[in-house]
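Of the protein chains in this complex, one is absent; all others appear in place.
Showing subunit A:
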Amino acid sequence: MNRRVFITGYGIITAIGSNGPENFASLRNERSGYGRLDFLQTVHRDEIYCCEIKLSDDALCRYAGVPTKAGFSRTTLLGLIAAREAIDSAGLTEAETTSAGLVSATTAGGIRELESYYYELQDPESTGDFLAFLDTGDPGEHTERMADILNMKRYLATVSTACASAANSIIFGARLIANGLADIMICGGSEALSKVTINGFNSLKILDRDLCKPFDHNRNGLNLGEGAGFLVLEAEERLGHPGKKAIAELCGYASLNDAFHQTASSPEGTGTLQAMRKALAMGGIAPEDVDYINAHGTGTENNDLSEGLSVRALFKDQVPPFSSTKPYTGHTTSAAGSVEAAFCLMGFEHDAIFPNLNFSRPMEELGIRPVTELRPGAGLRYILSNSLGFGGSTTSLLFAKC
């Protein structure tokens, strides 16, 4: 069985908005979520700015409709909020939601809570509200919590492939549908900012102390962000249901390994080139049919060169319009693949390409410029979206407008 897979709804929460319409308004108005950290406790808050969601954990609990002080990690809360919006936007009934499978991706999981209460949790004598966070530090916990709250116990899975995680969770859900094992899948990723993430990237010396500048000659690293994005994937047979309308088809995808270095992409972008090629081949479309590339575009020296060269290698002198949306949301790491998939869907809905902020000078090695102004009426039919991660994880998704 090889069924076609359609996207019928999405939900998103990032530093530029708590739902789809808010995120779209920020993209359209070129408003970035970059700024000082107000909620994460870190000594770096005055020197490392991030794209933080300006809601406390208690406010997120209320928004997500769950009790406070009940052990919901910030990652779980963001995931719940985005998944609920996705379910609503696809118009899934309670019974349909219960029958669906859930695939969620994260790396940080509940590490933010673990680092906040590390010593207390180790001390068998200590007591307090933090005890609700016993055993919530791993990635799988957030998926189980989400499944419990959303009453989606039929099937659950957790992906963790660093910054390609959420894109891989979309692929896995799509394959379960394509192979006839599920009809509806809710797939995405969620990631809260944590001291571990900020200090990890800081120790690798790849954080820009200013606004990130993807694909710019003077780029100097990435900005971190937090967020969650979830998509509702449905089998083609379900599109006949009354009121059911697909936004896009996931018509191609590829996930593979660059096999070059533990934390860097091959300089010439071998893996990304291969992933984009495979995704296009699967979708049966030629490179010239691609109308827009939502690049991974983190703003690091290595990523943008490697990804840029792979784009050049594939599209030669006809590089389609491309941009990175990381300057708006920061790099939401494990959630980036689904956050940016949601942006691609907004692109289809509004037929617009969102500009790459903070760009001024092309990279000499590439000689190509991302889109730098909002481009309405872009005539979007096919969009490629790339996600690359530590460990060589390389993923490309191809969406076709419905």
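Assume a contact is a pair of C-beta atoms (placed from the backbone, for glycine too) under 8 Å apart; a residue touches a chain by one contact, two chains touch by 3 or more; residues count from 1.
Following the convention adopted for this analysis, contacts and distances are computed from a predicted model.
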item	value
Absent chain [UniProt protein name; select from "Paraquat-inducible protein A", "3-oxoacyl-(Acyl-carrier-protein) synthase", "ABC transporter" or "Peptide transport system integral membrane protein"]	"3-oxoacyl-(Acyl-carrier-protein) synthase"
Of A:63, A:172 or A:315, the residue in touch with the unshown chain	A:172
Candidate in contact with the missing chain, chosen from A:26, A:89, A:255 or A:325	A:255
Interface residues of subunit A (partner: the chain not displayed)	42-44, 101, 107, 111, 114-115, 118-119, 121-122, 124, 131, 134-135, 137-141, 143-144, 147-148, 153-162, 168, 172, 175-176, 179, 181-182, 195-196, 199-200, 202-204, 255-263, 270-271, 274, 389-393
